[in-house]
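Apart from one protein chain that is not included, each protein chain of the complex appears where it belongs.
Chains: A and B, in written order; residue numbering restarts at 1 for each.
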Amino acid sequence: MAHDLGFWTLQALNALQLSMLLFLLSIGLTVIFGLMHFVNLAHGSLYALGAYFAASLAAVGGYWMGFFLAPVAVAGVGVLLYSGLIKRMRKSGPMAQVLVTFGLIFAMLDLTRIFWGDLALGIEVPALLDGRLAFLGVEYPTYRLFIIALGLAIFAALAFVLARTQIGAMIRAGVDNDAMAACLGINVERLFFMVFCFGCALAGLAGAVAAPLLSVTPDMGLQILIPTLIVIVIGGLGSLKGAVSGSLIYGFVQTFGAVLAPQLASVLIYALLAAVLVIKPVGLFPAKG
Amino acid sequence: MKRATLAALGLATSFAMPAAAEDIKVGLLLPFSGVYAALGNEIEAGFNLALEQFGDETDATFEIIREDTEVKPPVALGKAKKLILQDDVDVIAGIVSSGVLGAVRDMVHGAGVPLIVANAGNDEATGADCSPFITRMSFSNSQVNRPMGTWMHEQGIGKVYTLAPDYAAGHQMIDAFTASFTAAGGEVVGQEFTPFQKTQDFGPYLAQAKASGADAVYVFYAGGEAISFVKQYDSFGLKAELPLYGSGFLTSPLYVNAEGPAAEGVITALHYVPTIDSTANAVFADAFTAANGRVPSEFAVQGYDAARALIEATKTGASDRASLANALRNVKFEGPRGTLSIDPATNNVIQPIYVYETVAGEDTLTQKVLAQLPAEADPVNGCEMAPVSN
Partner (left out) sequence: MFRHNALRYAVLALLAAGALFQALTAEYFGLEILTEILILAMLVLALDIVAGFGGMVSLCHGALMGVGAYTYAILSTKAGIAPPVAMAGSIALTGVAAWVIGAICSRSHGIYFIMATLAFGQMAYSYVFEAPIFGGDDGLGGISRLDLSFIGVDLNDSRSFALFCLALLAAIYVASVLILRSGLGRSLSGVMHNEQRMRALGLTVWRVKADVFGLSGMIAGLAGALAAQHILYISPGLLSWTVSGEALVVVILGGLGTLVGPLVGAAAFVVLKHELSAVTTYWHLVVGVILIAVVMSRANGVFGWFESRWGDRIERRMADATRKQQSEEVLTDA
């Protein structure tokens, strides 16, 4: 089948949209890791929780209520997790962290089932973002353009905060050497706490944004976890640049793989990951050399 | 021990009461956790409703032992073995996924335990792998899709693009549709199978469908994938220029409300819709809605009719594995779906197929039946089975 330029533009937009959704998820995970050396496998469960909160809130007060409040609610869960579990697990090895958060996946999966049931839920796209826009010569769903724009805006905001503000400098100092940063009078504990909650809020936001696009099911967190991990491992743990490049690589390989080599689409991304790990065992843009 | 005592009691009182009450042990093998948990719960709700409504028609009493398959074939096989060897059940009902049915098939066939299939639709189960002990009260994958090929061509649709998840059921559904559609003179201009349970973004495939030059798109998706697909199809604005048709699971009442207005105007075919106009369906749908707070789906009616078939079988006096298996193959009754009977050649249910459009109702989406396509038996597909012995 020969395809015209419009077709490829459409696919590129699809790839970009998927990348931005993954970016929202992976940035939280990767910054938490970079700063705290903490591996949160339950990050996907927070995303699912965000989608469920958004679905419940949207039923009460419409889409925008879910959009704005779901991240706050998930950040609230983050506060509970941090003070109950994460704080004490900080100094444990990666294996203990993997296991505790693995336990959290189990627990949160069943908790969502208990609270929201097994039936899939859905949210409507808000009227403002319904329909399609003509863009680069193709008609593209407005909501997907909104996701792309949101992802880019958050990327720009984070890049600005990290590079230009005092809090950004503190975070960078913490990533480089947390002990030294603490010596310089930075309250590292409080910094960790804030970053963790912010990462959770971004996961919740990703869930709220994905909910109208996909279906809200108890296992959505498990489904998104592996792609998110692939993104941050390819990109390199702990860096903004890594998260964004990993997301783009994943989004484009997945989308164009599905179009050009459907039989290989899902194995392709794992093969790419293995290749990256062989050539650069710490990913493309790790936070530290 | 308990069973032996019961049997002895039955024997002792049989002079006084000619129709001695038989206690039938039923193993209900369904997913109560995992991706199909919602389906398992729906089938169980239907099953229990039928026991409640029709239980008095038979002298037999039923003891239900429920086991969770977790939608994992090896787990399900372990549970089936437990039901058969340890609990000594007389009959097993349930089974949602075809993988699970494939796994337990040899076990129930070998042990001679009747199995009433309440969902799994793989064609082989009532084809090459059929068994006199396996009676299917739900549907077969090709049964639901075959009539749609002919019907769509009659509506003047010439070229179709198809999409389905890349697993056995997806291929069977689409193949059955393709066969009848091309036989009627239609053309399938493109076909894609998406990675099963791993595709969340259908955008890439939708762009291909759009570029294919088809008149319509025919798909099979179920559960979470169906919700994502229908919403994304609508968001790309394809519904107007490229009408969406499919196997009826796409807009099942179980999750059509999660799809919302995106599902309006989608035309699909299925063996049951809650808006079928008949007394039997009204009785069922009203009772189900009252008990569960939502309209019944095809899964609920499958559980309902599975229990109904069991009750009908016990009415003939069947009470042990062999006699129940024989009696199940002979059941025929008028249910919510219309007249149901079992094809003696394959043990698959024979039932009408309903073409329906999802339309906006008063406050939720509802189903408008466009056509009732006559019941027809599946081809034998290599099924060789001893005839019913009495």
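Just so it is clear, a contact is a pair of C-beta atoms (placed from the backbone, for glycine too) under 8 Å apart; a residue touches a chain by one contact, two chains touch by 3 or more.
What you see is a predicted model, and the numbers here were worked out from it, not measured in a lab.
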{"item": "Touch with the omitted chain, as defined above, among B:99, B:190 or B:246", "value": "B:99"}
{"item": "Residue among A:10, A:24, A:109 or A:201 that touches the chain left out of view", "value": "A:109"}
{"item": "Contacting the left-out chain in the complete assembly, out of A:173, A:229, A:253 or A:287", "value": "A:229"}
{"item": "Which residue of A:16, A:70, A:173 or A:273 touches the chain not shown here", "value": "A:273"}
{"item": "Absent-chain contact - pick from A:12, A:85 or A:182", "value": "A:85"}
{"item": "Touch residues of chain B, complete complex, unshown partner", "value": "32-33, 37, 68, 72-74, 77-78, 81-82, 85-86, 97-99, 102-103, 105-106, 122, 166-168, 195-198"}
{"item": "Chain A, residues in touch with the chain not shown (by the definition above)", "value": "33, 39, 85, 88-89, 92-96, 98-100, 102-111, 113-114, 222, 226, 229-230, 233, 237, 263, 266-267, 270-271, 273-274, 277-278, 281-283"}
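In this section, only the chains that are shown with their structure count from here on.
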{"item": "Chain A contact footprint on chain B (complex, rising order)", "value": "33, 35, 37-38, 41, 190, 192-195, 197-201, 203-205, 207-208, 211-212, 223-228, 231-232, 235-237, 254-255, 257-261"}
{"item": "Chain A to chain B touching residues, read off their complex", "value": "1, 3-4, 7, 10-11, 14, 17-18, 113, 117-122, 124-125, 131-132, 139, 141, 143-144, 212-217, 219-220, 223-224, 254-256, 258-259, 262, 265-266"}
